[in-house]
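First the structure, which I've put down as structure tokens, then a few questions once you've had a look.
Shown here: the complex without one of its protein chains, the others still in place.
The block that comes next holds subunit A.
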Amino acid sequence: MHIEVRGLNKSFGDFNAVKDVSFDIEKGKLIGLLGPSGGGKTSILRMLAGLETPTSGDIVFHGQRVNDLPPQERGIGFVFQNYALFKHMTVYDNVAFGLKVKKLSKEKIRERVMYLIELTGLKGFEHRYPHQLSGGQRQRVAFARALAPEPQLLLLDEPFAAIDAKIRTELRTWLKEMIERVGITSIFVTHDQEEAIEVADEIMIISKGRLEQKGSPWDIYKNPETPFVASFIGESTIVEDISILKGFESLSDQPGTKALIRPEYIEHGKPGEIKLASAATTATVRQLHFRGSEWMVELAIGDTKLITYRSLEREVLQVGGQVQVLVHRAYMFNDDDSWIMENPLKVDPMPIHI
């Protein structure tokens, strides 16, 4: 189902939960609504479902304005954060609920329910009650139940929040595969960027009720449009005065401009390890943190702190030692503008042609 949202607003009393949000979603896409908790993601999802009424704005499904349609008539499936399974019904009855409401024949219901139970890997659990299932199984039931009446749009509110970290990754992959297989347009809410990046075809970043950016995960990582997106996606350090770094001296005349530098933008090494020595700045190793698969290195250049990672294969650094630092690029921003700046010295000043 093609979804169009125009100028959506929602306020609870004085609090504006959603501010002027507009977007389009193509049929069959899997969209992640990503943002900090309390940012209005769930409100947007609930308005799409019809569980909440927008203060203003239009929601259009398939060219038809659905603002005034109750949730029963929107043709959506909703997976709740706590799954909201019917506690007094078995797995079978939970999945069959939406079909019984539609007054389908018993055989048809049975056929569809058994298909979904098989699809979600719940075979053998049909007669269990929700409290006899594990978190992951409950989520599968919630998913099967939402899919049973063949909705046009599947909405998932923090679908993995209540699941152990270990099974979560497994379930993520499972859900992505499942949604691809069913081919249903889906929107899920999450506050976990790793989850959004891994699962979604497209991410919408929501903060303080506003849509900050919409795009593919790679796009958002590569070209963050706002400082919020830049700092929210991936890891980063904010540098107040970037002109102390080699290659960025030209920015010393722009006092309001700050730089955001990701660890992966930084190359570091003992003197001699970096080939482009002319573009490198000397820094001191302030701290070393062991992170299981690599070292997290805290570097200091004057008062400026930078964070980067060092492979375990490389020679171990010493706290207090000197290293060379090459910053490949930085995400620059001030009050009016933001842009990505490549280190101009990276172009080898003395190319050797053979």
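By definition in this document, contacts are C-beta pairs under 8 Å (C-beta built on N, C-alpha and C of every residue); 3 or more make two chains touch, one makes a residue touch a chain; residues count from 1.
Rule of thumb we're sticking to: contacts and distances are computed from a predicted model.
When you check the chain that is not on display against UniProt, which of "1,2-phenylacetyl-CoA monooxygenase, subunit C", "Molybdenum transport system permease", "RNA polymerase sigma factor" or "MFS transporter" does it turn out to be?
Missing chain, UniProt protein name: "Molybdenum transport system permease".
Sort through A:G57, A:G121, A:P149 or A:G215 and give me the one touching the missing partner chain.
In the full complex, the listed residue that touches the missing chain is A:P149.
Just name the one of A:H88, A:K166 or A:R181 that touches the chain not displayed here.
Answering carefully, the residue with contact to the hidden chain is A:H88.
Using the document's definition of touch, tell me which of A:G40, A:P54 or A:G98 contacts the absent chain.
A:G98
Among A:P71, A:G135 or A:G215, which residue is in contact with the omitted chain in the full complex?
Of these options, the touching residue for the absent chain is A:P71.
What is the set of subunit A residues that contact the non-displayed chain in the whole complex?
49-51, 70-74, 76-78, 80-82, 84-88, 97-98, 101-102, 129, 131, 145-146, 148-149
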